[in-house]
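A single protein chain has been omitted; all remaining protein chains appear in their positions.
Here is subunit A:
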Amino acid sequence: MQKDKVSIAKLIEDNKKKNRYKQGLIEKAVPIFLFITALISILTTIGIVFTLLFETVTFFDRVKILDFITSKEWFPFFEQDPKFGIAPLISGTLLIALIAMLVAIPIGLAAAIYLSEYASDNVRRVVKPILEVLAGIPTIVYGFFALTFVTPLLQKIIPGLSFFNALSPGIVIGIMIIPMIASLSEDAMSAVPRAMREGALALGSTKLEVSLKVVLPAALSGIIASFVLGISRAIGETMIVTIAGGSSPNLTFNPTEAVQTMTAYIVQVSLGDASFGSTIYYSIYAVGMTLFVFTLIMNLIAQFISKRFREEY
């Protein structure tokens, strides 16, 4: 036994000596390799932003930036005097995102509270994977669901609802986002230590009070993060709005009218025959840039809010 030990120690020592050079090399190479991979992702992002920026600048050589921002009409396909006012696309995008969030936030959050605070382990074990499967359904499926099921249903409830409208894709995008918000918020709430719930229960709180006044605030930064991811997805969602929202850029906040979102416009142009170098061709970059700025602002707001409301524990 004793003998063995000595020889093992010696074995390790010998091995170490042999490997020292190789190990040193690996230790030095690994951080360089990791740095390069990080660099690649940063560089591609910068590359994308620059492409967007260049093409956008070309667009603004032809269309005055002031018109782009202030004009209330978006008629890029007019042969004479096309109109490039982004406002209708923005209103369409925001209207749909708003409808989606009105559907997704209450339902998603309620589901998260149920799963995290009320459901038994068995229920959670079944429901969580189902949520994750729902989150993986291709958006084109949701698009047809909106067009062939939700829209006809809504038309029965709201007489005179046009076939293409903002309401139907808005609701369906909301449904699509529910699993994401529920799942991410549930993660944030489950991460709140048990001891905090016990502290609140020991003061005579009801389960609902514990959920709403202790767990929810403690998980708020994670919950807000899930909302923002949801809004970003709603703003960036393309398929559902292209299929069910119509392609009528209307400056309206009336959900029963047909609208066009920024993404749907980009699809429309990409599928059409806009010739390379035409103003319409460049316009999709300007719209893309606007979309990018919107999601960027969203994320900044989210970071601010989640820092402001973070409850450290």
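Here is the rule we go by: a residue touches a chain if its C-beta (ideal position, glycine included) is under 8 Å from a C-beta of that chain, and two chains touch if they have at least 3 such contacts; residues count from 1.
In this section, contacts and distances are computed from a predicted model.
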Protein name (UniProt record) of the chain left out of view, among "Sulfite reductase", "cytochrome-c oxidase", "Succinate dehydrogenase" or "Phosphate transport system ATP-binding protein": "Phosphate transport system ATP-binding protein"
Hidden partner chain, touching residue among A:19, A:148 or A:206: A:206
Contact residue for the chain not shown (choose from A:106, A:129, A:152 or A:193): A:193
Touching residue (missing chain; options A:111, A:176, A:189 or A:218): A:218
Residues from subunit A at the interface with the omitted partner, ascending: 193, 195-196, 198-206, 209, 213-214, 217-218, 311-313
